[in-house]
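Shown below is the structure under consideration.
Heads up, one of the protein chains got dropped from this complex, but the rest are sitting where they should.
== chain A ==
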Amino acid sequence: MTAPRSWNRLPRVAPDAVHALTQRSAGVPDSLPRPLLAYGSGRSYGDVCLTEQGTLLLTRGLDRFIEFDPQRGVLRCESGVTLAEILALVVPQGWFLPSTPGTRLATVGGAVANDVHGKNHHAVGSFGHHVRALEVWRSDGSVIVCRPEDDNGWFSATIGGLGLTGLIRWVELQLMPIQNPWMWVESQRFANLDEFWALNRRAEARWPYTVAWIDCLAKGKAQGRGILLAGQHAASQAEFPAFKEGGKRIPVDPPFSLVNGLSLRAFNTLYYRQSVKPQGTLTHYVPYFYPLDAIQDWNRIYGRRGFYQYQCVIPPREAEAATAALLDTIARRGEGSFLAVLKTFGTKPSLGMLSFPRPGTTLALDFPNRGNKTLRLLEELDAIVREAGGTLYPGKDARMPASLFQSGYPQWEAFSDYIDPGFSSRFWQRVTS
């Protein structure tokens, strides 16, 4: 069979074996080669979900709900359940995920292991803040149930622990009440970075959800121009617009990337010039939170060579200067993504020892893989991030140097004590060797 891949389709590495889990109470056969690593929906980027030796444990077969209390909004489910499957169950009953990444196709186990965040980080923190309990199976056959109130370290090691503390078998979440599936969304254009900072500060004070899409190719006075979307769950009202999910997909692998200087410039300019709705509009939660899920296999537009995602976080003091420097570098090279995503994290400290979200500004971009040319650009960006005291997101990384990981995650050595000796990933080997 073809080896599972991560979402950006690189690196291409194959494990010795692949084993599909279907029963949460069953262990992993001793006959399977070690080390082990869980692989859910393959929606993370890079090699955090991949291994070159041992066995990849496919967790999508662990897709059962265990218990749901619709009065209190507490859901316990197996780790291979996707966020989409949760939403399909709980939204009609008036509940929502308190924190969600930009795809609902990720599994719950993956969301925990990467301590994912959403557009409302400044208001509610990250995914791990809403986990009430979880169970980890260790390769020696033991089982650990972790809760945030425990003081033995297992919870904070497993939240954002990149699947290395063992196999997460189930997760219990505290959901958030909503009135209906609709969002009230305001969009506003900003002409450059300075305007963004001011607008964003005002928006974050008033709105639970904020995120900005920026044209990363714009230079000079227009640097950092873009659109800020601020949203909140809609209140009860008598009528909502009709909503029907579409089913577009990218049907084939183009032999080369469809993302190039020309298509990028055209797209970003058009996106920036779209009509904005400062007075607000109703949007269904699906297109609001998951615009890219609407195009199945969108990762194919980057062609067979795949792409790099680059997501960094910069501490508050350096954020404005470093963001400008990053955008300068990208615009000068004419490389870059359909739209960069710019957002500031709140001050709520993450619960995980290796969690990515922390106070500061996060910028996320995709770069088509053009080999060394791309790698050199990313190294230039690394230098800016390092200088500013920032770091990169492991769940979206295929190449960061060990030094950048270790400086950005000072607890990595303490975390090592919690790693299951039977588990490893290519990412972990790369950033700790």
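Rule of thumb we're sticking to: contacts are C-beta pairs under 8 Å (C-beta built on N, C-alpha and C of every residue); 3 or more make two chains touch, one makes a residue touch a chain; residues count from 1.
The rule we apply is simple: contacts and distances are computed from a predicted model.
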#### Entry: Omitted chain (choose from "N-acetylglucosamine transport system permease protein", "SDR family oxidoreductase", "Lactate utilization protein A" or "Acyl-CoA dehydrogenase, short-chain specific") - UniProt protein name
"SDR family oxidoreductase"
### Summary
Touching the unshown chain, chain A contributes residues 1, 20, 22-26, 61, 64-68, 78, 89
